[in-house]
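A single protein chain has been omitted from the complex, and every remaining protein chain is retained in its original position.
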Amino acid sequence: MLAEMALAALLAVTAENLFFAGGAGLSRALRSAREPGSIGVSSCFVAFFALCAAFAGLLLEPLLAPLPQARLLRPAALLLAAGTAYLLSAALLRRLAPGFFRRRGRLLGPAAANTAVLAVPYAARFSAFGAAGAAGFALGTGAAFWLASSVLFHALRACRNPDSPAPFAGLPAALIYIGILSMAFAGFSGGKVFF
Amino acid sequence: MERPENRPLLHDLRVVSRSAAFYRNPVLAGALALYPVAAAGVGMRNAAALSVLFVLTALPVQAALCLTGMLFPAWARPAAVLAACAVFWVPAALAAERLVPGSLDALGTAACLTACSSALYVRAAGYAPEHILPAALADAVGYSLGFAGVLFLVSAARQLWLEGGPWGGPAGGGAGLPFAGFLLLGFLAALLRAIRLRRARRAEKEG
Partner (left out) sequence: MRLHSAPAPFVRTETTAVSMSRAAAAALASLLVLPTARYGPRPLSMAGAAVLTCLLCEALVSLARGRRPVVSGFSSAAAGLASALLLPVNAPLWLPCAAGAFAVLAAQEPFGGPGRAPFQPAAAGAAFAALCWPALTFAYFDPSQPYALPALGACSFQAARSPAALLKDGLKPDLLPLDMLWGDFPGPTGGTAALVLGACALALFLCRAAKPETTVCFLLAAAAVAALFPRIACAPLTSVKYELLSGSLLFCAVFLVPGPAALPYTFAGRCLYGAFAGAAAMAFRRFGAFEQGAPFAVLLADAVSPMIDSALFRLRGWEARPYGTP
């Protein structure tokens, strides 16, 4: 079980990296990179909500699979589950750690609504992970978010160098940077992560 | 018919829409909704289906959060956004499937993940609850058009690249991968930045 978790986590960071190989969740990673003090907390939130999403996917799949409109209901069900997870965790944090929630609570919503988080159940289903694998993949996604944000933090400094052409300074160069790094991850998968 | 007393409001709404669509384009200026463009923005059919999905989800979600957003405490609004996206995505997906048959299968996970797009979330949670309904809808129309415009441009370019360009060159298989989408977005964002810089310089000269 631990081996399955570890392998799934490794896949989430490398060959099936949802951020660079899949393209999901990079908007949030870019924003996180602009606030380097929040990268650690955001990554923990992403890992937590990815875990919730993974288990929601596993629990809901037996209920949804027999339905004729499963492919329409699945995203809606996962979004409702994400909303519920957010509500419960926000309420808990407000009650138990109000100071922390005041300082970092604004990071909770974007983590719950992150495209990469909601992609975890699909990736787990595509790779036929069990509970351990899904959990490992979710934790790996949190680690991949941390890595993506950290890399982009340094990348944004390189992309703001005064010698780059004015139209490219900042976001345009950052997007090209992401594209080139995405090429590196595509060298693992050879194609899209999952579809 | 446009009445004189409505002209300032309509003008403001047009400004809001135009700004959201172009100068504050959610993809090229805000780095939002990158995933659908990069991962699934290949070919006109995909672009059309994703655009329909996005517009038909964004408008009702934005309207719902505008009308009910202030009823929730600020900390609970993200949950309201997610619930609204869940509710309105289903009819949007049915409409997309009706208008572009087979699109949901072709788009795969990208269609499902459009339901929680960062552009939708940011505008519905931040902008809609604190503005009047016409402004929220104008903003939604604007950024949906902006998203769709970028999506169509990138999809057309990648389709052309996949087919080997207009000169019948060798087909480039890598155009369907996310990296191609990000690279094209980077160059389009640079083009938008160049246009804005030129406008700013012209305004400075005239001012």
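Order as written gives the chain letters A and B; numbering starts at 1 within each chain.
Criterion: a contact is a pair of C-beta atoms (placed from the backbone, for glycine too) under 8 Å apart; a residue touches a chain by one contact, two chains touch by 3 or more.
Just so it is clear, the model here is predicted, and its values are computed rather than measured.
Trainee: In the complete assembly, which of B:F54, B:W75 or B:F179 touches the absent chain?
Mentor: B:F179
Trainee: In the full complex, which bits of chain A touch the chain not displayed? Write them out.
Mentor: 14-15, 35-40, 146, 149-151, 153-155, 157-159, 161-165, 168, 172-173, 176-177, 179-181, 183-184, 186-191
Trainee: Contacts of chain B with the missing chain: which residues?
Mentor: These residues touch the chain not displayed: 169-170, 172-175, 177, 179, 183, 186, 190.
To be clear about the criterion, only the chains that are shown with their structure count from here on.
Trainee: Whole-Å distance, chain A centre to chain B centre, using C-alpha means?
Mentor: Once rounded, the distance between the two centres reads 21 Å.
Trainee: Mind listing the chain A positions that touch chain B in their complex?
Mentor: Residues 20-28, 30-31, 71-77, 79-80, 82-84, 86-87, 90, 94, 101, 105, 108-110, 112-115, 118-119, 122, 165-176, 178-180, 182-183, 186, 191-192, 194-195.
Trainee: With touch defined as at the start, can you tell me which chain B residues reach chain A in the complex?
Mentor: The touching residues are 28-29, 31-35, 38-39, 75-83, 85-87, 89-90, 93-94, 104, 108-113, 115-118, 121, 125, 174, 176-183, 185-187, 189-191, 193-194, 197.
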